[in-house]
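To start, I am sharing the structure in question, which I have written as structure tokens.
Every protein chain but one is kept in place in this view of the complex.
Chain naming follows the written order as A and B, and within any one chain the residues start at number 1.
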Amino acid sequence: MNRNGSKHFAIRWTRGARITRRTLFYIVITIITALFLLPFWIILTTSLRSRVETFNDVVVLFFKPTIEHYVRVLAEENFPRYFFNSFIIASSVTVLVSYLGALTAFTLTRFLFKGYRMVAIGIITARMFPPIALLPAFFLLASRLHLLDTRAVVIFAHTAYGLPFIVFMMIGFFYAVPRDLDEAARIDGCSWFGVFNRVLLPNVAPGLAAAAILSFVWSWNEFLFALVLTRATSKTLPVTVSEFLTFTQVDWQGLTSMGTILIVPAVIITIIAQKHLVRGLTAGAVKA
Amino acid sequence: MVVEEDDAVRGTRRQRRVTPYLMLAPLLLGLFLLVYYPLFATIRLSFYRYAWNKPQAGMKYVGLTNYKRIFTDRQEFWPSMKNTGKFTAISTSLCILIGLGLAVFVDREFRGKTVYVSLLLLPTMIAPVVSGLTWKFMFDGLFGAVNYFIGLFGMEPIAWLSSKKTALGCVLVADIWQYSPFVFLVMLASLQAIPIDLFEAAKIDGASGWRLFTRLKLPMILPQLLLVGVIRLMDTFRIFDLIYLMTNGGPAGSTQTIGFLTYQRTFRHFKMGEGAVLAFFTLVAVLVMSWYFIKALLENARGLAR
Partner (left out) sequence: MKKLLIVMVVLFFASSIAFAAGDKEGGKKGAAEKPEKITIVVYEPTEAKGMEEFGKIFTEKYGIEVEVFSIPWANLHEKIIADLTAQTGTYDLIAIPGLWSLEFIYADYIEPLDEYWTNPDLPSFDIEDYPESIVNLVADDEHVYWIPHHGTTQILFYRKDLFEKEGFSPPETYEGMFEIAEFFTDNPDYPEVYGFGTTARQGEWASSTWCTWIWSWGGDFFDENWYPIFNDAKGVASLEAYAEAVNRFAPSDAPNWGNEEAGAAMQQGRLAMLQMWPQLAAAMEDPSQSKVVGKVGYAPMPKKELRFPRLGSWGLTISKYSENKDWAYRYLVEFNSAENVKNIHRPAGMVVCRLSVVNELAQDDELVQAVLESFEHTKERPGIPEIGQIIDVWGLAVSRAVTGDASAQVALNDAADKIEEILRDGGYIKD
């Protein structure tokens, strides 16, 4: 069968088959998604029922829901403060990480200075050290500087720890932006900072959006640093979630309600940014 | 054609040399304070005996005693290494396979794509405490969802978390569930980045399916693939919170990992010297394992820039 013949055959065949292929695709993707989301169904149903009902009948499709647990969790005296803390911290971290990450990636890609490889490896190596091990020393340092229980110290810790991954991700983007753009700006008398802020950043903005989402979600959910470095003033929501695990039992209803509430901001940001996100990470891999 | 080195364009020599350092300064300072200073303090600590909850005993220099004690420990360290090796290898490879596979599968235009992608990303959005406890609950012998489902198929309930054979597998499931969406996200974006004209060119050449993937897509997404691989390698090697929530290292040490041991030594037993040895060991091990990949990543990324 020659090439033309097979193509011709393929077109005729696919028109009918295309419908079935598409349906098959939807079936498969729906099954996969449903399987992935099963734990969420359990979390949701647990948050809407009582403990005795949850244990009696763990997987249900129909049940009588109650929102009393959500009410209880939201009515907690300090909930607004913890929410505020989490939000401030996550937002600040996001801004700092995105900007500094881009700045660092820019520096590493535009200036082929001696030892840039060492710096890059130093940056990624920083992320290899277990956070639990660096906490005692950092805690002592922070305490001596009287920075404990401030939002600033948590922001600092999150930013420093979250940067390495973002830097590496952004490196790809910066490589993709052609050098001619810098050259042109420099000829016009732009300083390097200017080149960065005015020429390059707008071009890698999609990558920034991607970095922003990843760092927001991570900082929003981060537990270990927040637990050790805060007390009452700057306590964050993930720390309060862990309080549902007591000596006597797990307060499932409180845990799942709080967990569901916590996930909402992250989801909102994902949905909003999804368009940017997809385009974003792409710019990095574009072949010039 | 050689571009003339023009001072006006490139800035003065001095400016060129100084500017990168200036721009890197904030990050490097931050990393120094948060990571490198504690890192050096920890390495130093590994040669001392120091119990955090025994300040009256002070810090005593003991040379390599901590190292000897950790590395000759048959009961805890070597079994933990074995478990960690298993865990890291399986989790990293499956996360990448599933994440990449899903990304390739979803990499096409269809209605409702935004919804599906958002839903598939949910596992990474949830707080680890919630997901860890939920998975433990799902694997519960009496009340768990997993036993409920296998019961529907007529199978007997299994004590998932109480059996040495299956406990680590359960932690793996929870870990892979939570992090393959992360891989999926990065891979999907990279795939969507591949310019359309390259696709067309490939199709004309008759490439499709598997060949399309290996010849065109894979090379384009390789840097990102390597990056997530390295990140997952790091994170699975250090895992401890899922283990603490689900099994506390049991049963009979079958879910005890290096990360968990480090956490125990540092925050439960307060033996800072031994904890330091484990932390330092983790750093070295991860560095060694990912050295090749990081190098490849840097080369590859530069290669794409041409």
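Details
Heads up, the rule we're going with is that a residue touches a chain if its C-beta (ideal position, glycine included) is under 8 Å from a C-beta of that chain, and two chains touch if they have at least 3 such contacts.
Small disclaimer: the values here were computed from a predicted structure and weren't measured.
The chain we do not see here touches A, B in the full complex. Only one residue from A:Ser92, A:Thr256 or A:Thr270 touches the chain missing from this view: A:Ser92.
Residue-level contact of chain B with the missing chain is found at 49, 51-56, 75-76, 140-143, 157-164, 167, 244, 247-253, 264-265, 267-271. Against the chain not shown here, chain A presents residues 50-52, 55-56, 88, 91-92, 94-96, 98-99, 136, 139-140, 143-144, 148-152, 155, 201-202, 205-206, 208-209, 212, 227-228, 231-234, 242-243, 245-250, 276.
Here is the rule we go by: only the chains that are shown with their structure count from here on.
With centres defined as mean CA coordinates, chain B is found 14 Å away from chain A. Residues 3, 22, 25-26, 28-29, 32-33, 36-40, 42-43, 55, 58-59, 100, 103-104, 106-111, 113, 116-117, 119-130, 132-138, 141, 156-157, 159-161, 163-165, 167-169, 171-172, 175-176, 183, 186-187, 192-193, 196, 210, 217, 221, 223, 238, 241-242, 245, 250, 252, 255-256, 258-259, 262-263, 266-267, 270-271, 274-275, 277-288 of chain A are the ones touching chain B in the complex. Interface of chain B with chain A (complex): residues 8-11, 15-17, 19-21, 23-24, 26-28, 30-31, 33-39, 41-42, 52, 102, 105-106, 110, 114, 116-131, 133-135, 137-138, 143-145, 148-149, 177, 181, 185-186, 188-190, 192-195, 198, 206, 220-221, 223-224, 227, 230-231, 234, 238, 240-241, 259, 262-263, 266-267, 272, 275-276, 278-279, 282-283, 286-287, 290, 294, 297-298, 301-302, 304-306.
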